[in-house]
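Structure first, commentary second.
As you look at this complex, bear in mind that one protein chain is not there, while each of the others sits in place.
Coming up: subunit A.
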Amino acid sequence: MTSSEPSPHAARYPAGALAFPHRDLLGIGQLERHEILFLLDEAEQWVALNRQRSKHVDALAGLTIINAFFENSTRTLLSFEIAGKRLGADVVNMHAAQSSVKKGETLIDTAITLNAMRADAIVIRHGSSGATGLIADKVDCPVLNAGDGQHEHPTQALLDALALRHALRERGEAADDFTGQTIVICGDILHSRVARSNLLCLQALGASVRLCAPPALMPVGIEAMGAEVFHDFDAALDGADVVMMLRLQSERMSGQFIPSAREYHHLYGLTKIRLAKAKTDTLVMHPGPMNRGVEIDSDVADMIDRSIITRQVEMGVAIRMSCLDVLTRRARGVEGWGDAA
């Protein structure tokens, strides 16, 4: 299977490069509904490939992908690295200590340096909102946002959507999109780029989204983004089809936002008892890393029929392969995607 084959869902998006006319993937906010669906549909082939014994194609052979992570990451970095390698690209990881790049020109200089090394795609994680967009302005190749501050983490939202779609389909639901689904996102919404990207993505795909957090961890004005705001977790769970738990991002908190982890767990921890207040088949998601016993109990996280947390990780690789493939098509001269740069 190669990426140049027509998509099985070709009817629902414009032809060729028009299906995804962006050079970069900076946020879900820049995407139309059909563009999100296109990335999800393209990922299906990589889900299939990743389940085979030989998980390698040469689609991106000869290309260099740089993963520039200005903020610590284990799973996202690993996921991007595996994705690039399975597509046949040369993948290089750059860990830049946040402290040394915080001051300034270094960030732009780093971007210019990476550009001069003729990267074919750059994946960036940075602690400041908008940083990936700043770098994208300075380089000639596609830039993928792997998380910028509290702004966006688009591949996380896409992989969550893909994992959820698979889980719903396995149940026999059509799940072309999430129309009619009620999805609760509970946790540290204020500091979470995952929450923002997921809110945008899930809504674009038709879901109604409830956000749940104590007021101190709920950003002002989030209702304007179309979310329904809850402070009572039990009320939020009532009738929910999916519940997505977020961890407390202590590293982004300046000052005290919760009285204690114990109290937080009492009010907002997902326990079996609490989950029972939702539907009998409510799905449980978590972008990881989990703090077991704080926002989620182990016996919930490990529920074989309800938790799709490990599937999210699996889908992460496929989604990142999809994004890297689609964004490099123009440079690779894939037919219908414009001339090679």
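FYI, a contact is a pair of C-beta atoms (placed from the backbone, for glycine too) under 8 Å apart; a residue touches a chain by one contact, two chains touch by 3 or more; residues count from 1.
Following the convention adopted for this analysis, contacts and distances are computed from a predicted model.
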Record lookup, UniProt, unshown chain, options "ABC transporter ATP-binding protein", "Succinate dehydrogenase", "Glycine betaine/L-proline transport system permease ProW" or "Amidohydrolase family protein" -> protein name "Amidohydrolase family protein"
Out of A:N50, A:S73, A:N93 or A:S129, the sole contact with the unshown chain comes from A:S129
Contacting the left-out chain: of A:A15, A:A174, A:V220 or A:I304, that is A:V220
Missing-chain contacts on subunit A, rising order, are 29, 102-105, 107-108, 126, 128-131, 133-134, 148-152, 193, 196, 219-222, 224-225, 254-255
